[in-house]
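Of the protein chains in this complex, one is absent; all others appear in place.
Which chain is which? They are A, B and C, in the order written, and residues in each are numbered from 1.
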Amino acid sequence: TAEQEQFDRLIAEDSRIEPRDWMPEAYRKTLTRQISQHAHSEIIGMQPEANWITRAPSLKRKAILMAKVQDEAGHGLYLYSAAETLGTTRDSMMADLIAGKARYSSIFNYPARTWADMGAIGWLVDGAAIANQVPLCRASYGPYGRAMVRICKEESFHQRQGFEILLELANGTEAQKQMAQDAVNRWYAPSLMMFGPPDEDSPNSQQSMAWNIKRFSNDELRSRFVGMIVEQIKTLGLTLPDDQINYNEATGKWEHGPLDWNEFKEVLAGRGPCNAQRLERRREAHDDGAWVREAAAAYAAKQAAKHSEMKEAA
Amino acid sequence: TAEQEQFDRLIAEDSRIEPRDWMPEAYRKTLTRQISQHAHSEIIGMQPEANWITRAPSLKRKAILMAKVQDEAGHGLYLYSAAETLGTTRDSMMADLIAGKARYSSIFNYPARTWADMGAIGWLVDGAAIANQVPLCRASYGPYGRAMVRICKEESFHQRQGFEILLELANGTEAQKQMAQDAVNRWYAPSLMMFGPPDEDSPNSQQSMAWNIKRFSNDELRSRFVGMIVEQIKTLGLTLPDDQINYNEATGKWEHGPLDWNEFKEVLAGRGPCNAQRLERRREAHDDGAWVREAAAAYAAKQAAKHSEMKEAA
Amino acid sequence: SEAVGEYALRLGDDALILAQRLGWWISRAPELEEDVALGNIALDQIGHARSFLAYAGHAWGKTEDDLAYFRGEDEFRSCHLVEQPNGDFARTIARQLVISQYQFTLYARLMNSADDTLAAIAAKAVKEVDYHRDHARQWVLRLALGTEESRRRIVEGILLTWPYVGELFEDDDLVTGLDGVAVRPSGLRQAFDTDIESLFAEAELEVPAVPFAVGGGRNGRHSEHLGYILAEMQVLAREHPGATW
Partner (left out) sequence: SEAVGEYALRLGDDALILAQRLGWWISRAPELEEDVALGNIALDQIGHARSFLAYAGHAWGKTEDDLAYFRGEDEFRSCHLVEQPNGDFARTIARQLVISQYQFTLYARLMNSADDTLAAIAAKAVKEVDYHRDHARQWVLRLALGTEESRRRIVEGILLTWPYVGELFEDDDLVTGLDGVAVRPSGLRQAFDTDIESLFAEAELEVPAVPFAVGGGRNGRHSEHLGYILAEMQVLAREHPGATW
């Protein structure tokens, strides 16, 4: 069809698809799924960090952490808005999340056990997210790409803050240093798995790359990320829990030791340490907030009615 | 009437009135009010101590404190049962309490600020309660007197435990000793006021004494209590915050410094530090528990119905 | 001086404990917009707390963190109001209404303090608190005039909050001794009442006729809630005395 041709041309030109443009159903579906998953990840991802807001060990850190978790709510808002331009409402996406039907990044099913996790999450998890997301700033769907630009800017700020937390701990007391190393040990492998399964096990990636949504393969992005953190860990004076990291001169890529993909699948299937807790908390907040949302809607409706009455009377 | 004469005779003989006996309405009312207030005091009195269960500083003390607060629930149960024999249901007494229509001992409107308060409450508040209650074991109304016997036995156990807590603190670190002295300073006057206003301001007492409910006047009981604690404080190695305590050789009574009856009236009128909090907590527990009580009732009804069906079928 | 330090502690502790309470909501609010809004308010309050505590610390050679993490309960100077539990959203809003109305007028006057630092902190804070005040007022209207349930809940929230209003407006020797530097709490009462009355008139609410609870927070006599708040807030810092973060 002409519409399909127009779409194909825009993609071929590496131009942007906008909400009013025609797009194939599969493209719309893929994007809706990806953006809403991404939004859900921001929202669920608030929880492990919110876990330390009330216990942050200095007022400065408390303020930074609050701001960070709050930013994540903001990212969720941008992303739900972007997804809404594809024709799905935030309410229905939220309903899917709460019903356990939607996915979010599996890494948030790990607990934030110590304060050092605030550092490791910022440095590794946000770091991996950025590595994933920077190319998404050029995603073919306009609202998504623009949301990513904004988000990446804030995320890199968060990553720097995470790094600073670890740096402070690594240069602190023996107990602080141990806490930092332990957190890096726990978050290293899960953060590498954030890029998704190895390329040979990731059949969906091809189509996303053809549509200019995804720009690089999982393994490519993972390798770049490894190259980045392998340098930064030196500054921290800590170690990565992987003695097989090396730079392959032949391929020009960083390589890492084997990852436990079985654990990844287990967590994805709901058998992580915190899956149940994360969903329960989200559901609780949603349910407990229902009356508030209803009140706001009822009040807005009453105000609108009053306003139009006044207009009519005038 | 013959009934009134019979009642008067029983009182004159210092015999017991039992639930099936005729009694004047005023007697019934006075007792219902007094016993239910007493029951409410046990229930509300659980709160200041429950405040330290999760933070008790040793497992032994935690166990003792749990047992004590639990005993208070038990006392509440005996007393509500005793009051029910006078024709008022526990539910209606509870409803009055929650609606803020019923009184309870004003002293529980003070906060339990530190662990030492567990000692001071046990020693002074339970001590005053016992001084009040021992004569009530001979109260003319049978079920009340018998409930008091049981309660007094447990309360004196609690008082000893409170004293032990203070003794341990008084012989502990400087901080512990200070904590103990501070608690005694705060609970001393309120515990003296537990005996009620000075005799000249306590017109209702006369009738209660005539009915053999009350056996000694407020001031008489207060004086005895002062005599008791003035000895015990020496063993503790602490001081009472009252430099006017003295033994009056002429009257044979212990005397104490002036008490701030204005504060007493304020707290009684609802303007104590914790009045609102205590009632709110009780109301919350009551409201949150409504569905549980309904479920238990519904289940019991269904079981009863099943049982009688089976009987009929047999 | 120590008196100014004591006064700054009061202001700082109110803001700190309130921020600590509000921080709980982040990730638990009724909608994402409120995670952001309550987060903003908490952040502003923690900012004010840091300014006031850092300034208070000068009097004793202590840092904001020394004061926040290494004081005992009886050394805190917060009012009972900010120590009250979050309860449901309505109760949090009721508490927020009272505290931000109070802080707004307080800071607006403190801008004229003879103490330049207090005046400067207040000048920055008053703009932010003006937003908090507006946020709370808008929600009171929405909840009071929204649904039957929301109305029932905000009425209840106000009822539970009101016993702790009285303490805010009590003068004592410290503030009267700091004439021209501190703002007299009693002088804030009228503006507070007027603002509440106009809001409640629009929201069709009534000021509840409940007795005020005896306070004492300014002298270190706190509600039973503060101990729990501090246990959580201070646990990590105290596990690592002398550490920096």
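Note that a residue touches a chain if its C-beta (ideal position, glycine included) is under 8 Å from a C-beta of that chain, and two chains touch if they have at least 3 such contacts.
None of these values were measured; they are calculated from a predicted model.
Among the chains on display, the ones the left-out chain touches in the entire complex are A, B, C.
Of the listed positions B:100, B:198, B:237 or B:289, the one in contact with the omitted chain in the full complex is B:289. In the full complex, chain C touches the omitted chain through residues 72, 227-228, 231-232, 235, 238-239. Listed here are the chain B residues that touch the chain not shown: 43, 46-47, 50, 53-63, 66-67, 69-70, 73-74, 76-77, 80, 115, 165, 168-169, 172-173, 175-176, 281, 284-285, 288-299, 302. In the full complex, chain A touches the omitted chain through residues 48, 51, 55, 111-113, 266-267, 269-277, 280.
Keep in mind that, in the parts below, only the chains that are shown with their structure count from here on.
The mean-CA centres of chain A and chain B are about 57 angstrom from one another, to the nearest whole unit.
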